[in-house]
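One structure is given below, encoded as structure tokens.
Moving on to chain A:
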Amino acid sequence: MSDFLFYLIAVFTAGCAVGVVANKNAVNAAMCLMLCLMGIASLFVLLDAYLLAALLVLVYAGAVVALFLFIVMLLDMQGGVKRPFRKMTALASTVALALMLVGVCMLRNRVSGGAAPTAALAAPVGTVLKNYAELLFTTYLLPVQIMGFLLLIAMLGVIVLSKKFEGMEDIK
Partner candidate 1 sequence: MAVLHVSRKPLTFAERTYIPQILEGLKITFKRMIQPAETMEYPEQRPEIPKNYRGVPTLVKDPNGREKCVSCQLCEFVCPPKAIRITPGEIPPDAPTGHVEKGPQAFDIDMLRCIYCGLCQEVCPEEAIFLQNQYSMVGYSREEMVNHKSRLYELGGTLPDQHHKWDKKKAAEEHGNAAH
Partner candidate 2 sequence: MNIGLNEYLALSGLLFALGFFGVLLRKNTLIIFMCLELMLVAATLALVAFSRFNGTLDGDVFVFFILTVAAAEVAVGLAIIVALFRRRQTVQVEELNALRN
């Protein structure tokens, strides 16, 4: 059952990822990204990380992709000249993709070396919320603080960026 679910969700997620990359229409791409995130959230559930699944949906699907959709719709960049891909770009990116896929295949077929036996799972620690809290407020307290500052700075940055400045010349 679990195996079947994994393969189902994996195929779905990968398909949606292809959709993000290959779609002409940016709205379609954003919706594909949303579905892809839902797939990953369900993979998190399979991995017993319920909290992270909920957070992923809340932050990513609920806010980030919604923002993307917002901007895509507001800018409405359907117009403009569609230039064909340059040969070099296409070639280079395909080669990169191929190389990475080779890496993926090697990962998949790696002989599992004792460290993580597939059958015997460790006890799921990610299900208990208290564990997260303890770790966040002891070992990772400094990163949490830094994250707070980062968010503050990002907020200020966005406010400054989205303000219109008068008398600034256009960069040509």
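Here, contacts are C-beta pairs under 8 Å (C-beta built on N, C-alpha and C of every residue); 3 or more make two chains touch, one makes a residue touch a chain; residues count from 1.
Criterion applied: all candidates are chains of the complex that A comes from, given by their letters.
This one's a predicted model, so the numbers in the text were calculated from it and none came from an experiment.
Touch with chain A in this complex holds for only one of 1 or 2, which is 2. Those residues of chain A that touch candidate 2 in the shared complex are 2-3, 6, 10, 13-14, 17-18, 20-21, 23, 26, 29-30, 33, 36-37, 40, 43-44, 47-49, 52, 55-56, 59-60, 63-64, 67-68, 71-72, 74-75, 77, 80, 83, 85, 89-90, 92-94, 96-97, 100-101, 103-105, 107-110, 112, 116-119, 121-126, 131-132, 135-136, 139-140, 143, 147, 150-151, 153-155, 157-158, 161-162, 170-172.
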